[in-house]
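I have placed the structure first, in the form of structure tokens, so that the comments after it can refer back to it.
One protein chain is absent from this view; the other protein chains keep their places.
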Amino acid sequence: MSTVDPAIVTTGGHGHADDHGHGHGHHGSFISTYVFSTDHKMIGKQFLITTLLMLMVGGALALGVRWQLAFRWEAMPIFGQLFPAQGGQIPPEFYTMLVTMHASVMIFLVIIPILAGAFGNFLIPLMIGADDMAFPILNMLSYWFMWPAIFCFGASFLSAGYGAAGGWTSYPLLSALPEAAPGSGTAQTWWLFGLTFVGFSSMMGSINYMTTIINMRAPGMTLFRMPLTIWAMFITAILQSFALPVLTAAGFMLVADRMLGTCFFIPSGIVVNDTDPTVGGGQPLLWQHLFWFYSHPAVYIMLLPAMGMVSDMLACMSRKPIFGYKPMVYSMAAIAGLGFIVWGHHMFTSGMNPALGMTFMVSTVMIALPSAVKVFNWIGTMWGGRLVFNTVMLNCIAFVSMFIVGGLSGIFMAAVPVDIYIHDTYFIVAHFHYVLFGATLFGCFAGIVFWFPKMYGRLMNEKLGKLHFFLTFIGFNGTFFPMHLLGVSGMPRRYADPYLHPYLEHLLPMNQFMTCCAILMGFSQFILLFNFFYSRQFGPKCGRNPWNANGLEWTAPSPPGHGNFESVPICHRGPYEYSDPKHSEDFWLQTDPPAKRGEGPATVAAH
Amino acid sequence: MSHEPAAPNAVAAHAGHDAHPHVNYFAIFIALCVCTGISILLDLFESQSLRWVIVFLVISVAVAKAMFVLTYFMHLKFEGNWKFIILLPTTILAIGLMVALTPDIALHYYTPDVPQVHQDAPAVPAPAADHGHGH
Partner (left out) sequence: MAQTHGTTSVKMGIPISRAKLGMWLFLGTEIMFFTAFIGTYIVCFFGSPGWPTDTHQTHINIAAGGINTFVLILSSYFVVVAHEAMGLRDFAKARKFLIMTMVLAFVFLGIKTYEYKGKFDHNILPGKIAEDDFQAMDNVVKAMKTAVERELDSLIPGTEKPYEKQAALNQKITEPKAGEAESAEQRTYRAWQGWNEEFNRLRTEVSGNKLTLKDVEERLETGYAHTIIVDTKAPVLKAADGRDLTHVAGTLEDSQIEAYKAKQPFTLKAHTGETVSIAPDNLVTAVIPAEVIDLGHEIHHPFVMPYGNLFASCYFLMTAFHAIHVLVGMTMFAWLLMQGSALNETWSDFMENAGLYWHFVDLVWIFLFPLLYILPGLMRAV
């Protein structure tokens, strides 16, 4: 990479006063400041708090699932009372609803919005030195489209049949024929509407992010001086905007199948519950293809931003430049590119054409390469660094290690022969929880602590943070590691009572242990919530740059005012110039002008 | 509202726009009409042996029309290389999706009817009595 100073042209004359003069001293009403705000920081915080609350809802649903698996058919606390049930006992349809809605809430209302919505909104303009998003009103709409989605999912709960129960994948015919199962009626329709609204929200967000990152970077912020978080957000937005429309279209087709009599996914001659035979000639497999065309890239949408944020935090807490900046960028791009051509590995047992199975197996195994590059680079970043073992770092290390476990188990199921054996068993459940919870959520926990000072001007409580981390980490591994063993023993997913099969009876004690760990993990999230809201009010105040980090966001006030920066930041170097011998401090802000004339600053990734 | 005062910039950018060479839009319009005429004429042309050639021609005409609209009406001829960055991945994905759907849906190796009949079985609907139609 060139070490030449960025082409900063001095034209003199007109300044940026009119660009930013309007920013400060702007005091809107309560409604325009806290509710219908167009300020990216407020929208980011709205997303963050909404998703944290949804995290608790999704977690409660998961605990319901775990309760049933450990103490089958015993009165379920809370859920047993909340929903019409006999003596607190839940019916099997209720269990499938729990599974479905846990996944839907966690994926569509927690993971995707917390990464893209909360961190993306808050960080993108700050990290690239912009005063706001490119389209602030669109940004506001993207948050407010989350609420119809939440209401639709909520309406699904309250519909007949307890709620959508077709799995978050909602495969036809279970989802296409209202008579197919108790949860396939209006509950499924509401669920699909909710999905559509989430889609609109994500779509507006991703177009906004792409435009902002492409066209609103601060002077000197070349593409290869962008923090990896921004690269990750950018690549995520690309994934989202090109994959999501396909799911939206497929969702419309499924809604039409249910409500308008079309038959895209309904074959002819199906008789369910004494209804007339269906007419049509559609193909359920078509839905699976269209669904996974979005939802596999969505797996990376749920991972890449966390990867980017962890890269930033690891470099900062190791006080070392990120190891291999450009390979990190290229591997993210490769993950995104390959991510588009691997969706078929979800369908190995669906009766898909075997020729496709082979193709998808090869592409899936290939995606391990860029993922491994990233893992090696994280380890390389930490290697020989002066590690600071605070909450941020602990969560980041958990991210890397859990991602290794989840990534390795992914390679198993990439192979068709292995997948046929472990498909739809708890091995899969273990795998994606290691990636989505173990990696992404630990990354988010780290990110919350790391950027909390920028959001609220205060530091989060370190002791509570560490307590939360250790309890969550122990609870997480206690819950999900045994799932590998369950899966290999052949315990299927989504069974309300797997112990009806004699070969699974001996797994009950292990499931009870897992449920205890899950309860521990679930309740330790209250520590996070408490820490969040307590520190917001009473945490120690901090300056602009409490972590001695390099990024542009740390040059803005904490919290930044409307318009973010007092003046347009000018970027002179990459974001990872930690412990540079040419500089007196162990960090080197991106905005610091070069030390001496003629002595260009060393850049990241010169190797 | 934190709109950058974009209006003056936009107008300035616009002035730059008009600098690009004048396009005879009417000629493009005529070309598009001719293309539409060709597609309709191709439809009237019935030949079993040349069927795939005609299909190819019809699609080509549609692509040509699309290129006319993109190049001139949507000014892509005068835009920078970013157009490729936006449109190329999209086009590849769009075609790729259809290609990936083909082995399963367009060339499926079993019939989608229920009960499933092997491909070698006659494609005509099964005899009425087999349809379990008895309500």
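To keep things simple, chains are lettered A and B as they appear, and every chain counts its residues starting from 1.
We adopt the following convention: a contact is a pair of C-beta atoms (placed from the backbone, for glycine too) under 8 Å apart; a residue touches a chain by one contact, two chains touch by 3 or more.
Since we're looking at a predicted model, the values are computed, not measured.
When the whole complex is considered, the residue among A:T211, A:S350, A:S489 or A:N548 that touches the unshown chain is A:T211. Residue in contact with the omitted chain (choice from A:L48, A:L98 or A:L244): A:L244. Touch with the hidden chain on the side of chain B covers residues 6-7, 9-11, 13-14, 17-18, 25-26, 28-29, 32-33, 36, 39-40, 42-43, 46, 48, 51, 54-55, 58-59, 61-62, 65-66, 69-70, 72-74, 79-80, 82-83, 86-87, 90-91, 93-94, 97-98, 101-102, 105-108, 112, 123-126, 128-129, 131, 133-135.
Seen across the whole complex, the unshown chain contacts chain A at 7-17, 134-135, 138, 203, 207-208, 210-212, 214-222, 241-246, 248-250, 252-253, 256-257, 260-264, 268, 279-283, 286, 290, 555, 566-570, 589, 591.
Note that only the chains that are shown with their structure count from here on.
Residue ranges on chain B touching chain A, taken from their complex, read 1-5, 89-90, 93, 96-97, 100-101, 103-105, 107-110, 112-115, 131-133, 135. The touching residues of chain A, when paired with chain B in their complex, are 18-19, 22-23, 38-39, 131-132, 136, 238, 242, 246, 267-271, 276-277, 281-283, 285-286, 289, 293, 340-341, 344, 351-353, 355-356, 562-563.
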